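A single protein chain has been removed from this complex, and every other one stays in its place.
On to subunit A.
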């Protein structure tokens, strides 16, 4: 399966297993979603389980909060993460705090799925990476898969979770892993081990990182698209790096990070989102607080620049092979 098929399969299974599951969003019903993630689900499960919504993100998330209060398990789609902002108040002030403010009287078992990230010539309104805004909200979990196998298992776990989850899907790798070289041919998922996805139900617990590559020289912390970009560069320049795919940003697998950095003594953090107050800042602080006496070099960040995502110059913005290789060289020399 590619990532879209895996995500579709996760929703299909949850619609089948739990009559409370409801899938909704702009264009998700009859048409099956602009990225085809919900293709065939309405036909199979019916219009009251899988349906189109008005173009109104405040309404989509607000209505999902009310459905959750009734006892449903809504899985709203926000067509692009860039469009989540009109619904942010419902997410920050309502969904995230409902359990807390009502002392468990009401809960919000909602999974907001949304494609994020650039590299598809989406311009400034179809390329953003708002994960650090999500992790800054108290009461929301933030999950980012990097391959079809994880996407399915994590999405099932997210839907089954009784707290609101923001499930960010790296759209650049929906149809194949991305090497970071935009000028090379695209590789399909079928050549990647993680495209072997079981048909049936399985879950990957939230809050657990995965070791993509074991190594001794430096720990690389990445998630989503950047896992594949990092791996390509590291294999190319032949560094014995350990790559951790964080998979869940909140709750974070701090044990995995600590163990790895204490072993390697060096840490490089890679994300596509803008740099200032990005999730890399949180990771760098945590590594410094917990691993300072094991560090042999300053913690480095490779990120997007603090500009809106430029349309024609997106590959100059993207934290690609040159930026990553430069940072790796520096961190290993220090």
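Methods note: contacts are C-beta pairs under 8 Å (C-beta built on N, C-alpha and C of every residue); 3 or more make two chains touch, one makes a residue touch a chain; residues count from 1.
Throughout what follows, contacts and distances are computed from a predicted model.
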Not counting the visible chains, the remaining one has a UniProt entry; which protein name from "2-oxoisovalerate dehydrogenase subunit alpha", "Protocatechuate 4,5-dioxygenase beta chain", "ABC transporter substrate-binding protein" or "ATPase" does it give? "2-oxoisovalerate dehydrogenase subunit alpha"
Touch with the omitted chain, as defined above, among A:18, A:89, A:199 or A:306: A:89
Which of A:4, A:22, A:143 or A:159 touches the chain that is not shown? A:22
Listed residues A:67, A:84 or A:143, member touching the removed chain: A:67
Would you mind spotting which of A:1, A:15, A:37 or A:98 touches the chain that isn't drawn? A:98
At which residues does subunit A meet the chain that is not included here? 22, 48-49, 53-54, 56, 58-59, 61-72, 74, 86, 89-90, 93-94, 98-107, 138-139, 141, 161-163, 207, 250-252, 254
